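Let me begin by presenting the structure, written as structure tokens, before commenting on it.
A single protein chain has been removed from this complex, and every other one stays in its place.
Entry: subunit A
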């Protein structure tokens, strides 16, 4: 990286550190910080959408839809995350490939399940085995986003389901008395008022989601915890220009600072949103705001 880095054994102190921290391997951990942030940025809204859909389905008046919503919430919430991430992603990937296989290779005569193996025709592979590495990585990342969204969507659905029921019933009755249809009541009265009840639960979920990102490595996406462990582990001079003893504690300390800073910023932002949402609501917080102004 720098001109003085050609012989790391000859330098020490800050110069050594500046070289050490800019090796290709260290650049990977910086990239993975971006990966984690991107995952959170995409997963949060998608999971919220899943949750909203799940909650709407669960409180539907059409029984099969309601069962579907409730089953989604109950099953996904009940399965341990790690089992879900190990099993579900592989199953999901295989499902996509099976679908493509049915469409693209109708003439394929060999069985798809051969003993332990899952074999589809080469054209149905996702992504194609000839695709560039970044395509594979993007695909893996998308699967991760989808899985995280489904898991956290179930929790969000439960939170939103509760929040929808927490809106005072008198509000809904009044809306009906004004002649609003059920749909209008839902979108204009219920939804705007439920967020204030949902936010404490949702903010919990957000915090858990931030801390759940190390599960990414189970899905083959290299995240910051993986790199911290890999970079911090002791290195012998035979295999690297920068040998060092077990430095994991320093790397994990850096992670600790990262996560604490990140959750602190989240708390501040969530507090602001809460204040915004409370405004004009018939809750204790809303009443306090009204009196103060």
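Heads up, the rule we're going with is that a contact is a pair of C-beta atoms (placed from the backbone, for glycine too) under 8 Å apart; a residue touches a chain by one contact, two chains touch by 3 or more; residues count from 1.
Here, contacts and distances are computed from a predicted model.
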Record-based protein name (UniProt) of the chain missing from this complex, from "Transporter substrate-binding domain-containing protein", "Lactate utilisation protein C (LutC)", "NADH-quinone oxidoreductase subunit B" or "Urease accessory protein UreF": "Transporter substrate-binding domain-containing protein"
Per the touch definition above, residue among A:94, A:171 or A:266 touching the missing chain: A:94
Contact partner of the left-out chain, one of A:34, A:192, A:245 or A:280: A:245
Sites on subunit A contacted by the missing partner chain, in the whole complex: 23-25, 27-28, 86, 90, 93-94, 97, 114-120, 125, 128-130, 133, 136, 217-218, 220, 222, 229-230, 233-234, 236-243, 245-246, 248
